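Written out below as structure tokens is the structure these notes cover.
All protein chains of the complex are present and in place, except for one that has been dropped.
Per-chain numbering from 1; labels A and B assigned in written order.
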Amino acid sequence: MRKVMSANEAVANAVKLARVGVVGIYPITPQTTVIEKLAEMKAEGEIDADIVRVESEHAAMGVTLGAGAAGVRSFTATGSQGLLYMHEMVWWASGSRVPLVMMVGTRAVGAPWNIWNENTDFMSERDSGWIMAFASNPQEAFDLVLQGFRISEDERVFLPMMVGMDGFILTHMKTNVYLPSQEEVDAFLPPRRQPYVIDPEAPIGMGNIFPPVEYMKLRHSIHSAIQSAESVIKEIGKDYEKISPFNNYRTLNVKYRMEDADYALVLMGAWAGDAMEAIDELREKGINIGMLRIRYLRPWAESEIKELENVKGILVMDRATSLGRGGPLYLEVKATVRNQVKGVVTGLGGVLLNKEDFKRIILKFLKEAKEERSDGVEWYYPAEVEKVELRNPKDVE
Amino acid sequence: MQHEYQYFPITVPGKGAGGQTGTWRFVRPVVNLNKCIGCRACWMFCPEATIHVIDGKVEVDYDYCKGCGICANVCPVKAILMEGEDQ
Partner (left out) sequence: MLIEIRFHGRGGQGVVTAAELLASAAGLDGLWSSAFPIYGAERRGAPIEAYCRISKESIRITSPVENPDFVVVIDPTLLQIVNPLRGLKPGGVIVVNSKNTTLENSYYLDATSLAKEIGLVKSGWPMTNLIMLGALIRVMGVVSMDSLIKAIREEFNGKVAELNVQGVKLAYERVKGAVKIAA
């Protein structure tokens, strides 16, 4: 069935079709409509899940993790300040090795308050030991959340998985989404599996103190599980074709016009759509540029990224920053390939880019690449940002 | 587990996860069974669950008792005395 819906509605539908048992959740813009949709489904009797309204995101993950540890398929969703407030429990979930899925509607982080899109919140969890995927359209948001349960519950992985999506731009954009039937999803998604289940009849200690040698071994185990997830994701992506018309999940990341590309643009998220429009127009002018869209930050598919070494120049665009350093995606790519890599940080705090901005960024990069000085990080300002005058306390007086 | 790298942060309750902690002891609780009234105060307060009450009388598991002395301290009739291991 194909229906027009937002990414948040699509995520709620994935939760429904996955027959999730417990949702521990706290509202935050731009994720709130996920809860609203789930609550509506609950009120209409469409889902059996217990939706637990908690007092904070820290508790939201506590409930979701607890339910997961007790053997129930569980889900939560958050973003921005909420994700940061949850941060401690995010690590507790991966360290506990309990499979679960979390949706992250990305949003800038204060101070000052800003409700608009930026990916820094999502990127700041990259060391937490989760499987981390990032969607570029509402369809992919649905597909990744649904696949997420199977990836997370695979015995070669047994780690929680978060699926990021650009706040508002995806979470609130309504477009056509294909939903498989309940029977198809039941066939695709086996009953929940997990490494252990807490049970009062057979008590175990969970997360009790681990001495240094065992703790280090456990961290290495999570590292290995993330790396092993690469082949698991491909296998599940291929199997997904049985219930979906989309066949682009055989790789972790997605290439666009890379076959004969001399230059590559690397980015993740919704703006890939606008970038593809820009690439098509530049191609018509004889500029051989392609795109590699990062869909999985963890695992980091090193062999897929390494293919970039075949091009003459690489441009990485981040909608996030590691302040004082550069975009996190840029740093990851730079650590993977031997080529010169240029990083562009832009689109922060809801700043929007259009096709012309992409063309401007790409053309400047090509000029620098030809002069072999396409290295380092640049902050790109769309015209509206350029006009902003700086404020300092003297002006405020 | 089929996948050798997999390792999970769980512990299963059992005797002596920290080894035979009885070797940590340099004073041992000795119970005067003539004085013991079977009130279970020592059983309740022992932090290591090494005191067992069998047929109303107290028995100490010396393999795991660390000799902390809490039992002697809480005994209302002073039926438990701490004696040096070297005696």
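We take it that a residue touches a chain if its C-beta (ideal position, glycine included) is under 8 Å from a C-beta of that chain, and two chains touch if they have at least 3 such contacts.
None of these values were measured; they are calculated from a predicted model.
Undergrad: For the full complex, can you list every visible chain touched by the one that's not shown?
TA: A
Undergrad: May I ask which residue of A:V54, A:M173 or A:V197 touches the chain that does not appear here?
TA: Once the missing chain is taken into account, the touching residue is A:M173.
Undergrad: Quick one: say which of A:Y26, A:W116 or A:F365 touches the chain that got left out.
TA: A:W116
Undergrad: With the missing chain put back, which residues of chain A would touch it? List them for me.
TA: Interface residues of chain A facing the absent chain: 2-4, 30, 115-116, 166, 168-170, 172-176, 270-274, 276-277, 350, 352-355.
Convention: only the chains that are shown with their structure count from here on.
Undergrad: Based only on mean CA positions, could you tell me how far chain A sits from chain B in angstrom?
TA: 51
Undergrad: Spell out the residues on chain B that touch chain A in their complex, using ranges where they run on.
TA: Interface residues on chain B, with respect to chain A: 1-3, 5-13.
Undergrad: Where on chain A does chain B make contact in their complex?
TA: 95-97, 155-156, 158, 195-196, 203-208, 210, 217-218, 220-221, 224-225, 228
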